[in-house]
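What follows is an incomplete set of chains from the complex, kept in their original frame.
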Amino acid sequence: MAQTLTIGKALNLGLRKALEDDAKVVLMGEDIGKLGGVFRITDGLQKDFGDDRVVDTPLAEAGILGTAVGLAMRGYRPVCEIQFDGFVYPAYNQIVTQVAKLHARSRGRFPMPIVIRIPFGGGIGAVEHHSESPEAYFAHTAGLKVVAVSNPADAYWGIQQAIAHPDPIVFLEPKRRYWDKGEVDVDATPDPLFSSRVVRGGDDVTVLAYGPMVKTALQAAAAAAEEGRSLEVVDLRTVSPLDLDPVYASVRRTGRCVVVHEAPTNLGLGAEVAARVTEECFHSLEAPVLRVGGYDTPYPPAKIEEEYLPDLDRVLDAVDRAMGF
Amino acid sequence: MTALPPTTEVVDPVPGAGAPHLPEQPDLVQLLTPEGDRVEHPDYPLDVSDEELRGLYRDLVLVRRWDAEATALQRQGELGLWASLLGQEAAQVGAGRAMAAEDMAFPTYREHGVAWTRGVDPLHVMGLFRGVDNGGWDPVARRFNLYTIVIGAQTLHATGYAMGVQRDGADEAVLAFLGDGATSQGEVNEAMIWASTFSAPVVFFCQNNQYAISVPIERQSRVPLFHRAAGFGFPGVRVDGNDVLAVLAVTRAALTAAREGQGPTFIEAFTYRMGAHTTSDDPSRYRLASELEEWKLRDPIARLKAHLSRSGAADADFFASVEADGDELAARIRRGTLELAEPAGPSMFDHVYADPPAELLRQRDEFLAYHASFEGEGS
């Protein structure tokens, strides 16, 4: 049965489903209880599942992730909410040296089914540290997996798939799109968690995006179409591991590729995608893979964030350059 | 799950909004009762002239007025966000006025009252919340660091700065601000360990306003926060944060001790966040109106006003003039906020480095060329 939901509501329903389906699922984070989280993603869950399963923690991210590791060792499936992207760093030591490595360290004896939910990205007019895109820090870390959703259906299914998955997953939620609506069929069979998806067919240039930038890429494709230019848009969906076979197939047809993300360009995900696509599709490429990303600066003050963030025009500009080669 | 043992202390069992937060507190340092009666405390003698008292009253009223105007501006869409200090005026003004000119302050994001006492132009603070910059004041000239939004990070900066003061042999102290929730951050505890080990001239001023957004203090500590200091080897004291005189006396004493080489002190200013955490928050979801009512009776301004009137230190004209100053300040803040210059897009590339790399300058040129390409277009 299909219904129209926002990404935020879809996540809320997905979390509720996960709590119902598995008694070992425990939500942990700052203000996720009575308040329901600053974005209300956990709204109503503590009331219905109790404060042993929806835990308002002390104010310390390392503590959240470190105790989540212990709970996972005890057989629980912790789902940790980091309030904003810019506040995940105090937990970085636990994430990189423990969460990511314990399965290998224990030769498989300690699975780490931990989900780290992070509202990420900019565009909401916030103060410093509330608009960042830290995905590359996690994707470069062996032992972690990283997912970024772009729509309500993927949000609803993705959060449930992530919680059911045996490996630790950084689950990135496009905060500025929390209120975007879309169809969710709760009876459908969802696509696999770690797969990319062609969301619009095209022949001239392959445009890659994930999370909040998928909408931007689709807008660019629509605008390009009016100028008779056909863009194929791929929603990567999974940042690590990358599912690039559909991308290679696309680029072998189009010969051109543009990758878009909000994170700083230097060593952003676009670098890895460009390196792999170039290696796989070398003889098919008419132009180098071009990257449209945030600039290599700290995220700027809200009044100028729109000039920092990739938008429709910057994507089209890159498409022009790709065509121009 | 094993039941939580009853807490032996003044705080509520978890979960627990709504229960009374101020039962008998023998430890609480108070020099001015909620009714406005001046009382003495053996360890904290304080003599303040009537003029000083009037000055403190004026500070309290003006920062509250500023706060009210900022909240209004945010509602009208002129600020992206505002973190209100309502209810914490005495804690902030008392602490700020206790500082010597050379002392350095390390605020969180809520210390507008301290900013006021350091001579920071309110418009610089407004600029941060309007999103034009990250706080435009000169932290060195004002001896007031920029706001730090990452909870607790500034406590380590304050401690390191204090270690610099030691090395300079300077007669200065450092005042580090933090909230009750911040006391759970590892970095804050490290700051106290460092300060103790190196006997750094830093005072940790914790405004326990009972909440970290929606999370009550009981979730951060089951004993009074000021007990924490003893565990690290330095003194801790709990002061009535709604009593500007007590805060002034206690903070002054701690800063003096720090300057004299006696090392750090932890001050817990027991107060209450009368408003929402920020303008994006909805306290009705997690705390009871009754709690707010109870705290209204401890209003920091009312008690000083009562004292001033009763003691004859101030008359109706004075109170009227302060009100007038408040209106003027509010008008200036409103006007100034609306007139704040918007940053230029390319400014995002400025100051990323003292010595910017060629690649960044290339990005800047690209940015300029790209935006120039739209000139005239459509507009």
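Chains: A and B, in written order; residue numbering restarts at 1 for each.
Going forward, a residue touches a chain if its C-beta (ideal position, glycine included) is under 8 Å from a C-beta of that chain, and two chains touch if they have at least 3 such contacts.
Remember, predicted model here, so these are calculated numbers, not experimental data.
Participant: Tally up each chain type across the whole complex and write it as a label-plus-number formula.
Facilitator: The structure file's complex resolves to the formula A x2, B x2.
By definition in this document, only the chains that are shown with their structure count from here on.
Participant: Measuring centre to centre with CA averages, how many angstrom lie between chain A and chain B?
Facilitator: 35
Participant: Using the touch rule from the top, collect the residues of chain A that touch chain B in their complex.
Facilitator: My answer: residues 30-31, 33-36, 38, 51-52, 56-60, 62-63, 86-87, 89-90, 125-129, 266, 295-298, 300-304, 307-308, 313-314, 317.
Participant: Could you list, by residue number, the parts of chain B that touch chain A in their complex?
Facilitator: 1, 15, 17, 80-81, 109, 128-134, 149-151, 181-182, 184-187, 212-215, 219-220, 280-282, 285-286, 342-345, 347-349, 352, 359-360, 363, 367, 370-371, 374
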